[in-house]
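One structure is given below, encoded as C-alpha cells.
A single protein chain has been omitted from the complex, and every remaining protein chain is retained in its original position.
Showing chain A:
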Amino acid sequence: MAKVSVLNVAVLENPSPFHSPFRFEISFECNEALADDLEWKIIYVGSAESEEFDQILDSVLVGPVPAGRHMFVFQADAPNPSLIPETDAVGVTVVLITCTYHGQEFIRVGYYVNNEYLSPELRENPPLKPDFSQLQRNILASNPRVTRFHINWDNNMDRLEAIENQDSALGCSLPLSCTPIKGLGLPGCIPGLLPENSMDCI
C-alpha cells in the first residue's frame, strides 16, 4: 500500500498575475519512515495539443520523511511565456503536481487553470500577440483531480512484481469522452501504460 498519502494541497495566492510564482502548500502523511526523498514536480501544460509544450516549472526533493504528517510549501516560477503557443496563452489549461518515489509516480494532482485578461477591454478585444503582463491566472482550486498509482515502495521487492500487481482489467477502458484538456489523469489510467509524465490520456 502507499506509504505516502496526500492530505491536502492548498493553492496559495490565487488568483494572481500570470508572472507571479506558483505556490502550493502540500500536506501529506507518511505511515512509515522513507529511506529516500520524495520528488515533487510542478508541470505547466502549455498547450492542449501536444506535450511538447509542457514545462516542468520546478522539481524539488523533500526529505527526510519520517512517519507522521508533514507539510511544506512548494514554490515555482511562472511558466516561460515564450514556450507557450500564442493561441493557447489565453483560456483554460492545466497545472499538474506530481510526486515520485524512486522514480515512480504515485500521485498526480491536476488543476484547471484559467488565464484571462483582467480588463474588460482586453477581454473583448484580445491583442493578437498575448500580453502576459495583463493576464490573470486563476487556478480552480476547489476542484483538484487526483490520480493515485500503485508503486513499489520497497527496495527489496522486484519492480516487475509491482507492475504485475497492477490490475490490468481496467486499463483499456480509458474514456473516449475525455475532456479535450489532457493531463488530468483520470481514475483508471494505469501508469504502466503511460510513459512517465505523459500528458495524454486518449
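The criterion applied here is as follows: contacts are C-beta pairs under 8 Å (C-beta built on N, C-alpha and C of every residue); 3 or more make two chains touch, one makes a residue touch a chain; residues count from 1.
Following the convention adopted for this analysis, contacts and distances are computed from a predicted model.
The protein name that UniProt records for the chain not on display, among "Protein HIRA", "Phospholipase D alpha 1-like", "Response regulatory domain-containing protein" or "Protein rogdi homolog", is "Protein HIRA". When the full complex is taken into account, the listed residue touching the unshown chain is A:Val109, out of A:Val11, A:Val45, A:Val94 or A:Val109. Listed residues A:Ser20, A:Gln75 or A:Gln104: the one in touch with the omitted chain is A:Gln75. Touching the omitted chain from chain A are residues 1-2, 5-10, 23, 25, 27-29, 31, 37, 58-75, 109, 144-146, 148, 150, 165-167, 170, 187-188, 190.
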